[in-house]
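Mind looking over this structure? Questions follow.
A protein chain is absent from this complex, but the other protein chains hold their places.
Showing subunit A:
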């Protein structure tokens, strides 16, 4: 496979630039229910211009168009957006301290619920795999877990106060109801609830003493199997972690995530985003305007897994790259967004020589 062939040459081809936002684009999300077979891919993006834009690729022209602008709801920057696993709902997190839930009602996106409670800016929102739970986090240092009830009702199930600073991102494990959060306090926390008791508590804090980051951790991403995760930080490194997935599945809450690799020396400015593709390619977006790709390296000289740089795309954008996200539908297609106000669609291709 070409990823294992160190002689393979890759290039990142720009497919299209999506313009429209009038301020920096903080985040984007591919609708997981689209982009396969007969449905055209859809992306939601959110911005400092207080709006969320929905983009769809035309079946006819293969060109991306803006289908909707969700405005007049959030009163400040919209920091993060994420689709529910079924693709039916979109959650948006804002500096206005609320999280809005949107539903596509006959082509029209309507705000069907607003989650309030955080004391200040909400930074991130995440749905669990079964769509029964939502998590949000904020500069108020808390992580909230919400239960999804019938009729688009959301009930707060827990308010977690473990972090000592601004929480930057929350992410549910891809298959299990385990919640991860990362923070300005440099740590990553792992949270779960015993059975259905609803007693959510922190089972692990990954800090500097466990080979953790030495500055703000901005993002977390899991591999397809869910037994590894990669985190990115203001400390200019990516760190890869591993856990015994079978142990976790059997309900063992003593299973710990262990550090297996630190990718250092590749970035010289803050790394804001990291995303692990189904195929195993780690993409990173950083404050030096570049996008980088890493894969596991089959280096027999090194004990344990190691990672190598597959490609560095300099000047991917004119300004900081805030987010990178692989397409769930198409192979090796990536979307990125930037302080320059644009979203770009890319294809990671091999240079056939």
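Here, a contact is a pair of C-beta atoms (placed from the backbone, for glycine too) under 8 Å apart; a residue touches a chain by one contact, two chains touch by 3 or more; residues count from 1.
The criterion applied here is as follows: contacts and distances are computed from a predicted model.
Asks: Report the protein name recorded by UniProt for the chain absent from the figure; options are "Elongator complex protein 5", "Syntaxin-81", "NADH-ubiquinone oxidoreductase" or "MIP18 family-like domain-containing protein".
Replies: From the choices "Elongator complex protein 5", "Syntaxin-81", "NADH-ubiquinone oxidoreductase" or "MIP18 family-like domain-containing protein", the unshown chain carries the UniProt name "MIP18 family-like domain-containing protein".
Asks: Thinking of the whole complex, not just what is shown, which of A:21, A:123 or A:267 touches the missing chain?
Replies: A:123
Asks: Check each of A:103, A:147, A:166 or A:347 against the chain that is not shown and name the one that touches it.
Replies: Checking each option in A:103, A:147, A:166 or A:347, the one touching the absent chain turns out to be A:166.
Asks: Out of A:76, A:259 or A:308, point to the residue that touches the absent chain in the complete complex.
Replies: A:76
Asks: Out of A:54, A:182, A:217 or A:287, which touches the unshown chain?
Replies: A:287
Asks: Spell out, residue by residue, where the missing chain touches subunit A.
Replies: 24, 48, 76-77, 79, 95, 120-121, 123, 139, 166, 168, 184, 215-216, 234, 269-270, 287-289, 318-320, 339-340
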